[in-house]
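Of the protein chains in this complex, one is absent; all others appear in place.
Chain naming follows the written order as A and B, and within any one chain the residues start at number 1.
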Amino acid sequence: MSMVEVQPGVPNTPGGAAMTMPPPVQRRTLPAWAWFMIGVVAVVGVLSMTSYLTGQPALTSSSTMQNTVTLGLPILLCGLGGIWSERSGMINIGLEGMMILGTWGAAFGGLHGGPWMSVLVGAVMGALGGLLHAVATVTFGVNHIVSGVAINLLGAGITKYLSTLIFEPLSSNPRDSPPVEQFDTYSVPGLSDWLGDLEAQQRVVISDVAGIVRGLVTRVSPVLLLSILLVVATYVVLWRTRFGLRLRSCGENPVASESLGVNVYLYKYIAVVASGALAGIGGAALVLGSSPSIYSEGQTANRGFIGLAAMIFGNWRPVGTLAGSTLFGYSDGLRLSSGPETVHALLYSAVIVAGLIVVWQLFRRRWTGAGLAAAGAILVYVLYFFTDELPTEFLPYTPHIITLVVLALAAQRLRPPAADGMPYRRGEGD
Amino acid sequence: MTDTDTAVRPAVELNGITKRFPGVIANSDVHLTVRPGEVHALCGENGAGKSTLMKILYGMQSPDEGTISVNGEQVHFKSPAEAIRAGIGMVHQHFMLADNLTVLENVVLGAEQMYGIGRKAKSRVRELAGATGLDVDPDTLVERLGVADRQRVEILKVLYRGAKIVILDEPTAVLVPQEVDELFDTLRTMRDDGYTFLFISHKLDEVRAIADTVTVIRRGTTVGTVDPGTVTSRQLAEMMVGSELPSPETRTSTVTDKEILRVDGLTLRTPDGRALLDSLDIVVRSGEVLGIAGVEGNGQTELVETIMGMRKASAGKVLLDGRDVTKAGTLSRREAGIGYIPEDRTRYGLLLTQPLWANRILGHQTRSPASHGFLLNVSGARSDTKRIVEQFDVRTPGIDVTAGSLSGGNQQKLVVGRELSGDPVLLIASHPTRGVDVGAQAAIWDHIRSARARGLAVLLVSADLDELIGLSDSIKVMLRGRFVADADPATVTPEDLGSAMTGAGEVDADGHGAADGDEPGADAEKAAVPATEGDKK
Partner (left out) sequence: MIAKLRSSLLAPVLAIVVSALLCALILLFSGANPIDALGAMISQVGEGQVAVDIVNSTAIYMIASIAAAIGFQMNLLNIGIEGQYRIGALVAAIVGSAIVLPAPLHWIVILIVAMIAGALWALLPAILKVTRGVHEVLSTIMMNAIAFGLAAFLIRRDQFGILIGNNVSTEPIPESGLVPGISLGDRGTVFGLVFLAVLAAALYGTTMNRTRFGFELRASGLSPTAASAGGVNAKRMIVIALLSSGAIAGLIGMPEILGRDHAYTLNFTAGYGFAALGIALLGRNHPVGIAFGSLLWAFLEKAKAALDNVGVPREIATIMQGLIVLSVVIAYEVVKRFDQAAEQRRVGRALGTITATEPAPEAAK
């Protein structure tokens, strides 16, 4: 069982091993980073076009980008946590609970040290949640999802209890912690101001790009740098080291790994604990990114789950997960930095994207695909045309709606680890 | 074959190995001595304890009693890693490969300390690949490889680790005869280079073709070691089962004119348009057993599942007793009188965690005596389960134990009993005696035969060619989703069938066309496989 069942309609041979006809060759023509860059260019293009045509500069403003970063980082870190865990074959629905533990830990650490202490204690709390998940699932063989749900309940309960016990005397509110110290932020000298000027000139594309880049180089928090480092580290460790090879092999065919002398339990433990630590850092990023920077009950608001969705969007890979988190962070950030009309303008972007898909499908002579995309484009455009803004009640849930759409559209093209979520007992393979 | 040299220390020596699991003793007091540089075959029927023994030697399980020596030194493996360090490698029957990793990654996994995982490892893999006959780039994903190449990757894994003693667990089970020959050539070359092989198999002809020494294991214990040159296959087989062999021969024909199953132009395509089944025509009459031969993966599974309605045919018709059931679902086909023995009983036949009587209901949830229609009839199901247990000799302490706690043979007898309940007109039997002991095998054959005598039509798919020839009234050979030959079981030999199965028309030395694989759609002109050769030996 994995979070996405690939190609449910395809009749695959029940025997499995006895397939004489291997699946058709799908050759990847470009490396991942090249696709990523193409994606970035395409997205910036669509956004600046929308911004120009709808007159909503906030779509590409530097403040939107800053919010995207702030709100996207917790999602990204949870997504990375998801990669670690699921690449070792362990589904981690408990990321949300581990993140909650991380938020509490970050506040607690922040009260006893600086912001780095926040990150550290957040990571430790998350890792403890991960350890619990590992004990239940790896050692006792509990269904991964059930254990994850239990950890979400438990994480919420423990933080509530601890926050009543420890934070209430300080903040006189059982649901909030007192504010903790934030990181100092850095702006790239000169560049930031120059980009600011460019952005203010409201020139097509140039100002948009300037706004986006400025958002990324102004008031940069060490959390951002840490997260980028963790994306790179996740890739290098999991895909370029022997440790990572062993870890990934546990998620593909643990019995094979065992037969080659890999201690599968150990790798799964490491992966799930690391996953929890990353989710915990995600919680710390959430606390340090809030203003005021406090722990507050319910503040994770399903970001752990959205992180999982970002991971699925990214096909269980770091760069893809980065792209997914950016998407979710952006849809959330846009709402904060502007208002209902700007989010409404996103519908226009959706129309442009659907239009591009129509062209692409026509190019590939896929008539039904083109037809569906065209129908979708028209539908969304009608919606855009006859409304002025989205109801504010829905705005906080933009990422959730986008998650559903993304899962529905992307799920079948993905390749989860083959043994993701499968029970594994040492010595019981055949 | 090889000189007996008592001075040479045995490569592997197992002494008094005993291994118990809850409810069974897998091995008891096993003795096995393997000389260096030989191919030593370990023969035994299913469930005799071969695989457990090899898992013990490979450190995947630890013995309860007994000692293991490798190259004269006593060892206690706690994990495969230690066995690998001692120079033992294993090629598993079910390939131990991660599809989503590359050949290189699969090979170096667990042995990264040797050459790392980068360029050095890659060139070493390239270097060794030749010895196994593997000709693919090390960066290819394993999912793109065919069965024979996967096996080569498995052997490559063993070589890469520098193993000198290689366990091959049923290595030919998934190969077609030509691939078997290639494998044997590889093994002979490697043996001459000083490798020692432990070759597990129950295919006696193959054992006699490759082994220097044969040890027979029966009911978990070794019953003797022989020189394959001095015994016949029949003698070996009788050592394996400890008694006279049962034979699946059908005595008299009971075929009638009454068409029970008619399949017309049945076609099944993958979403990308590849044909898994290519316009197949089948007729099975009342009292007839139609056998389907074929190397596994050539569409037999798909054929059976399409006739059962578990897959939706892309084209063609299925008629049962004259009624068109092409559009019907699996349940209504079952209600119309199809019994189904699936090829994998634990995944498709049984609810392992449920008691036997609940398993009686599965597939019969709408029919008496298991059901009143909407409501289940638990007491009816229970009493009918008791009947099956008695009539089909299912060895169980009661009908409230879970299906999973029974042995494979008893599980299969339960499935056969259930599928013959409710007076089916057609039985679809997929590998009905796979993985069961000889006793259960004979019983299942008897039940199929007597049901046939009562007028049951049977579609039999089997990889066991003796079973096919013995039970069937006629045989069709399937290759790449098409029927390529018809055969008369009265005259055909397993060897003829084997060559037709691989599409090797030229195998027939006498010039009879064994297969029409090159002529798509020439179903009407199919040549019968003639009985030309005797025993190959």
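Heads up, the rule we're going with is that a contact is a pair of C-beta atoms (placed from the backbone, for glycine too) under 8 Å apart; a residue touches a chain by one contact, two chains touch by 3 or more.
Given the structure is predicted, the values throughout are model-derived calculations rather than measurements.
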Based on the whole assembly, the unshown chain contacts which displayed chains? A, B
Specify the residue from the set A:Leu47, A:Val119, A:Ala134 or A:Ile158 that touches the hidden chain. A:Ile158
Which of A:Gly141, A:Gly371 or A:Gly427 touches the missing chain? It is A:Gly141
Interface residues of chain B toward the undisplayed chain are 18, 20-25, 28, 64-65, 308, 310, 329-334, 340, 342, 344, 347-354, 358, 361-363, 365-366, 371, 373-376, 378, 395-397, 401-402, 404-406
For chain A, which positions touch the chain that isn't shown here? 1-8, 14, 93, 132, 136, 140-143, 145-147, 149-158, 160-161, 164-165, 174, 301-302, 305, 308-309, 312, 391, 393-394, 396-397, 400-401, 403-404, 407-408, 411-412
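Criterion: only the chains that are shown with their structure count from here on.
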Averaged over CA atoms, how far is the centre of chain A from the centre of chain B? Could you give it in whole Å? 45
Using the touch rule from the top, collect the residues of chain B that touch chain A in their complex. 51, 58, 60-61, 79-82, 84, 90, 92-101, 105-106, 108-113, 116-117, 143-147, 157, 174, 268, 270-272, 274, 276, 295-298, 301-302, 305, 311, 343-344, 347-348
For chain A, which residues count as touching chain B in their complex? 7, 9-11, 13-15, 17-25, 241-242, 245-246, 248-249, 252-253, 255-263, 415, 417-418, 427, 430
